[in-house]
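For this depiction, one protein chain was excluded, whereas all remaining protein chains were kept in their positions.
Lettered A, B and C in written order, each chain numbered from 1.
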Amino acid sequence: MKPSAETRIRVRYAETDQMGVVYYANYLVWMEVGRVELCRACGFNYRDMEQDDGVLLAVAEANCRYSSPARFDDEVIVKTWIEEAGGRMVKFAYEMRLAADDRKLATGFTRHIFLTRELRPTRLPPKYFSMFGIDARRTAAPISTGTAHSACPTP
Amino acid sequence: MKPSAETRIRVRYAETDQMGVVYYANYLVWMEVGRVELCRACGFNYRDMEQDDGVLLAVAEANCRYSSPARFDDEVIVKTWIEEAGGRMVKFAYEMRLAADDRKLATGFTRHIFLTRELRPTRLPPKYFSMFGIDARRTAAPISTGTAHSACPTP
Amino acid sequence: MKPSAETRIRVRYAETDQMGVVYYANYLVWMEVGRVELCRACGFNYRDMEQDDGVLLAVAEANCRYSSPARFDDEVIVKTWIEEAGGRMVKFAYEMRLAADDRKLATGFTRHIFLTRELRPTRLPPKYFSMFGIDARRTAAPISTGTAHSACPTP
Partner (left out) sequence: MKPSAETRIRVRYAETDQMGVVYYANYLVWMEVGRVELCRACGFNYRDMEQDDGVLLAVAEANCRYSSPARFDDEVIVKTWIEEAGGRMVKFAYEMRLAADDRKLATGFTRHIFLTRELRPTRLPPKYFSMFGIDARRTAAPISTGTAHSACPTP
């Protein structure tokens, strides 16, 4: 099962721009809110993973496609799920909809690599594998292709 | 000739996060700074285009690949160029480098459509065609495929 | 009775800086969230006041005293109340506390004037007086000093 979570955000005045709609970079902030809530829904705290295990989720790529503008005071539902995950990377996907009428606002994804506090690449500690939906056997298997995709949880 | 421009940005404390590096959404803000400066370098003012002609550049898609982190007080060079442009859309591309050692920080692109003040799709007024590097004949030609790509300026 | 409201905010990663705590300007964004929620609690929608009545609440002054830092993922309670209100201005006050242990994070205030869409000073429409806790008789009274303070609701 692909872990997923929904979180609700109320659009802040600060997030709008002079076009009268939400400034495009703020959708990436909402994605962050979405994936932190997904972590919580999966049974772990992103803050603790950073503090206790020294594992940081650095963004390697971000993408967002904007369908319809969000406006001040709108309630937005951010649906977040893990699209791929392995010992070295994780890819989150997002869909943002207006709570009022279910209109699609945007879709996107972020690809992350795991880093140490010194910002060097590392592997996700095995204790988090199940939470990220990673199949530990496939990740460790000698016949693994070694790419992140091979370790991706099947939906 | 593909219009391009370079602009320099000093990283603000506000733009960092607790990882000690620039928060990923802020690169999209720098892209905005880059394309506004590109407009200026091309001989027109983005603000005037909005105010006088009522043409808005709405973002349809944004993408950023992060190579190396930027830090507080770093000087960053944002290189911006138009990768595609037509009467209905424009695609900007970006490359961000550290001024100190030319290290690549990130690359990305944004795709935009032209909107009226009421946020309805419109066409770019012809007077801006040359500034965006659009070949007016091809855009108007009956054999035009009508896609944005067909009107894209040749590098 | 002094209208007041409490709203809860979860600290975003985007709101932290490299000191590992929330960047100081973000408390002003939280104040905005607080006063929008206070408006809602008072029975009106700030967005509607802007859209339907063309009355904007422009900030004339903002102040914040920082007592203790907030951190990523902390839950913060923003208490907002109207400290003064009249036909020409309103002053909101704020207290931000950590939900976990009630520790005080910051206190502050914002003073606002009412503007038209063209950003010219105007008076608050009387229909909003009671919601802002304004005593209409005192505001209209010929012996009124005419200052905002004279029209301020008594606690």
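Just so it is clear, a contact is a pair of C-beta atoms (placed from the backbone, for glycine too) under 8 Å apart; a residue touches a chain by one contact, two chains touch by 3 or more.
Every value quoted in this text rests on a predicted model; they were computed, and no experiment measured them.
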| item | value |
| --- | --- |
| Partners of the unshown chain among those that are drawn | A, B, C |
| Interface residues of chain B (partner: the chain not displayed) | 10, 12-14, 29, 32-33, 36, 45-47, 71-73 |
| Contact set of chain A toward the excluded chain (per top definition) | 13-14, 16-21, 23, 25, 71-72 |
| Hidden partner interface residues of chain C, rising order | 19-21, 24-26, 28-29, 32, 56, 58-66, 69, 110, 119 |
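The rule we apply is simple: only the chains that are shown with their structure count from here on.
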| item | value |
| --- | --- |
| Centre-to-centre distance between chain B and chain A (centres being mean Cα positions), rounded to whole Å | 26 |
| Chain C residues counted as touching two or more neighbouring chains | 13-14, 71-72 |
